[in-house]
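A single protein chain has been omitted from the complex, and every remaining protein chain is retained in its original position.
By letter and in written order, the chains are A and B; residue numbering begins at 1 in each of them.
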Amino acid sequence: MGFYFAQLLTGLANASSLFLIASGLSIIFGVTRIVNFAHGSFYMVGAYIAYTLVSLWSGSIFGFWVSVLLAAMVVGMIGLVIELTILRRIYHAPELFQLVATFGVVLIFQDATLAIWGAEDLLGPRAPGLNSAVRIMGEPIPEYDLALIAIGPVVLLAIWLLFHKTRWGVLVRAATQDREMVGALGVNQAWLFSAAFVLGSFLAGLGGALQIPREAVSLQMDLSIIGEAFVVVVIGGMGSVSGAFVAAVLISVLNAFAILIFPQISIVLPFVIMAIVLIFRPHGLFGKPGSEKGAPEEPDQPLALMDQKSAMVLMAALLVLAISPVFTADFTTVLMVDVMVATLFAVSLHFMMGVGGMVSFGHAAYFGVGAYGAAMAVKFLGFGMIPAMIFGPVCAVLAALFFGWFCVRLSGVYLAMLTLAAAQILWGVTFQWQEFTGGDDGILGVWPAKWASADKVYFYIAFVFCIGGIWALRRAAFSPFGYILRGIRDSQTRAEAIGIDTRFHQWMGFVLAGGFAGLAGVVFAFSKGSVFPDTLGIALSIDGLIMVLLGGIHALAGPILGAGAFVLIEDWVTRLDYWRFIFGAIILIVVLLAPDGIAGGIQRLLRGLKGGRA
Amino acid sequence: MNLIRRTVLGALAAMPLTGLTTGISLAQDTIVLGEVNSYTRLPAFTEPYKKGWQLAVEQINAAGGIDGKQLEVISRDDTGDPATAIRIAEELVSKDGAVLIFGTFLSNIGLAVSDFAKQKEVLFLASEPLSDAIVWSKGNKYTYRLRPSTHMQAAMLAEQAAKLDAVKWATVAPNYAYGQDAVKAFKAELTKLRPDVEFVEEQWPPVFKIDAGSTVRALEAAKPDAIYNVTFGGDLAKFVREGSLRFLFEDRDVASLLTGEPEYLDPLGAEAPTGWIVTGYPSTDIETDEHKAFADAYMEKFGEAPKTGSIVGYNSILAIAAALEKAGSTDTDALLTAMEGLIVESSPTGPFTFRAADHQSTMGAYVGKTGMVDGKPSMVDWAYADGADYLPSEDDAAALRPTE
Partner (left out) sequence: MTNVLEVRNLSKSFGGVQAVKDVHFDLKEGEFLALIGPNGAGKTTCFNMLNGYLKPNAGSVSLRGQALIGHPPRKIWRMGVGRTFQITATFLSMTVVENVQMALISHHRRVYDLFSRATRLYVDEAMALLELVSMQDQAGRACSELAYGDLKRLELAIALAHEPALLLMDEPTAGMAPSERLALMALTAEIVAKGGVSVVFTEHDMDVVFAHAHRILVLNRGELIAEGTGSEIRTNPLVQEVYLGGGSVFEAESAHA
């Protein structure tokens, strides 16, 4: 009995840590509708700053807690600066565009932290006065765990009081429920947003600072927490702070007990819980309908077919690409294959997000299933290259059929998070099931057939598949199927009222996008010769998302420009020291100069040039 | 200003599309080595490694190079992604004219590059990855590995663990290939030496995401006599702290893989456990002439003591230099022939060879216990364990490799 009680306490202590970071994320999303990837960075920086401060006051109880609070405040100020200088300028950008900016911030923080605090993990002191364990029912429980168990509810209470007893809090809650209404009330929205962002950052910093007595401060802290933080926010319901608390307790306590029975479950447990919750409660445990919606935005312009001049430019560009192997070196053709793969992947994601209005945080799942499908067809079924290249996308289609069926029942951020859960579960299975998938050692030896093994020959195979895929998706976007899909995005009500089975249609859109992502995965697998679970991983999904958003979600050319820019810039900057800082800065510059994405920026530039001449 | 200009020019020169023709325009008097590693993903481990090979390159070049040719290393960041690593490897070979590739830290990247080396027929020296698969189940003609593998280091620990009274063992390892291999090898080796031991509990926390409190309690609940630990880095720090808070290590033996390496031991500071049986690298205490010379030069150049990565980086270049000299050519076939059974006569860790049968080097590791010396964590009672003693016989090893 004592043992299980102690295990429960351990879970609750973890829950407090998780809640602190998730609550800030939830508040920021609730008020500003920003999906803040940089939240993990705030957490990490909070920990580093607290480490430095705590080390200065070594051993003093007062000094420790003052340091923790100071660190959190500094992070709050950093949040304020980011809000004022970057995010404030792009609130009117298309949905989720701010996410790109926060991604840039993540990159900058990673290198800045490395430069300031160095690469080595830093183990801070234990909390003075709370540095040993007490026996409860005979089991040793660290005193600091007990402190954390108390801190979580105290912070929850403080937030509750703030939200219910102050005018500001009431406004924040109102904004969470209905943004337009707050605007209509004549409240200074900018101020409200800044304040919410500062509070959210403060809480992230606090969460990080309070980890000092528990773990070594390291450069992995940001990415290791952010996924779980999002999961907690979504399970609790976007914008619901008490929901986040319940979700944090749920995840942490379940994990504490699950590892007694099935230790390997930890890698996917939060995502499994999230998937189950979302299937039964499409707005999370405490989320309200509508809480998934992003900020209201301007409707898209109607699609237009390319005018003759643009078509000629495009054909010329394609022609140059087609004959590029003749005059470029081998490595350039390899890079071009990567660009084409990324472009097909981004275009398929855009078909889902831009055309279909279904945001995906887990599109890499279908890319990876395609890649693995082909690799396993080669390894286990003895398929040749071309049959395997057909088999892969079929696998991706099957996976998309299965997961898509669940996903299209949700909308907005919840849909996005369920796609993420699906991808993470697939990743977990691939990672864990060594006998079948090779685990993280992957599958090797997936090289093109002999006749296609020269880089230049393979380039043309990739060219046919990728450009063909991009063309097909573009064609689909202009087809009745694609138009209706866009129509469902615009108005589900209207679509229903003209006889469309909207859910089935979205499902098929999901499957189509998944299939083409699988095609990209297949071309990728044969170009690299090996596949690893990374091909299903969050990082790739996020890369795709950044490509689409950076390119401009409202234009069909967006993902093409975004993918090209992303791959080429990354290939270039990784040659430099502190390239993440540079890459992040480039992303921020693009974001600030072209809040409608690269495609929008170019359009405006061209219009400006024409205007200038006239 | 000058710095900025140099950076900008360097950046421009690095633009991938500027070289339209195959750009092997290097002077005849250099030998280009391609190097790829996870510099941004895992800087704590790859920075010392980089310093190590930089020092070796500098020393060899100062001494006149190889057959009068200077070594030039083109080093790139793989961003922690196998696919990127392969693209870079391709560029290093086809654009930069690298005669071979070395480096990599993460096992999956090591495997990806080794498979690339096989496909493109270029020599690859896997410096740091520990995975047994690189030389055994997925070994190939073109790939050699320097660092003592998971299996070897686990066998070194098992040898010491077998001398303990402990019968009931629990294991804790990060949940990925490295952790799984390490546990499997340790179990196999220990059971061979001590058929009476039993393994009563296994914990598999996700790498870099350990829920240390719960893991510690799960181990405690099994009441083992001893614990075999494979966690490292941030996970290790959390595990040690939570474990000592909950008296997990009280009256228990612990055998811990790699924990004696300065990369992992130093950050634990005053809280480093004592009396754990570990493999590692007592960098400042090794008194051989070769090592002293190396350590002094390293201290002089970088102002810090060498770490495990440093010695691996340094020995990588020594091995490559030896191979180039033996081959007398930069031709891949000649290099492959040279690598078979290559003997590196003198290195800071002593001589080692690359076994012809499985391409594994016999570079060893140091086995000892953790302790506190002058308030700093370090290895005590250590001895060098020659890798050759912990490898299966060449015949057995050859049987582990795929037929080519």
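In this text, contacts are C-beta pairs under 8 Å (C-beta built on N, C-alpha and C of every residue); 3 or more make two chains touch, one makes a residue touch a chain.
Since the structure is predicted, the reported quantities are computational estimates derived from the model, not experimental observations.
**Student:** Considering all chains of the complex, which shown ones does the missing chain contact?
**Tutor:** A
**Student:** Considering the whole complex, which of A:M508, A:V523, A:A555 or A:I587 touches the chain not shown?
**Tutor:** Per the contact definition at the top, the residue touching the missing chain is A:M508.
**Student:** With respect to the chain omitted from the figure, which of A:G482, A:G514 or A:G584 is a touching residue?
**Tutor:** A:G482
**Student:** What does the interface between chain A and the hidden chain look like in terms of residue numbers?
**Tutor:** 298-303, 305, 475-476, 478-484, 486-487, 489-491, 493-502, 505, 508
One rule holds for everything that comes next: only the chains that are shown with their structure count from here on.
**Student:** Looking at the complex, which residues from chain B come into contact with chain A?
**Tutor:** 7, 10-11, 14-17, 19-23, 40, 43-44, 47, 76-77, 79, 81-84, 86-87, 90-91, 94-95, 107-108, 111-112, 114-116, 118-119, 131, 133, 138, 175-177, 180, 202-206, 208-209, 211-215, 217-218, 221, 233-234, 237-238, 241-242, 245-247, 263, 266-269, 271
**Student:** In their shared complex, at which residues does chain A touch chain B?
**Tutor:** For this pair, the touching residues of chain A are 3, 6-7, 10-11, 13-14, 110-111, 114, 119-123, 126, 132-133, 140, 142, 145, 214-216, 218-221, 224, 252, 255-256, 259-260, 263-264, 266-267, 327-332, 334-335, 338, 431-432, 434, 439-442, 444-445, 447, 453, 455, 524, 528-530, 532, 534-535, 539, 568, 570-572, 574-576, 579-580.
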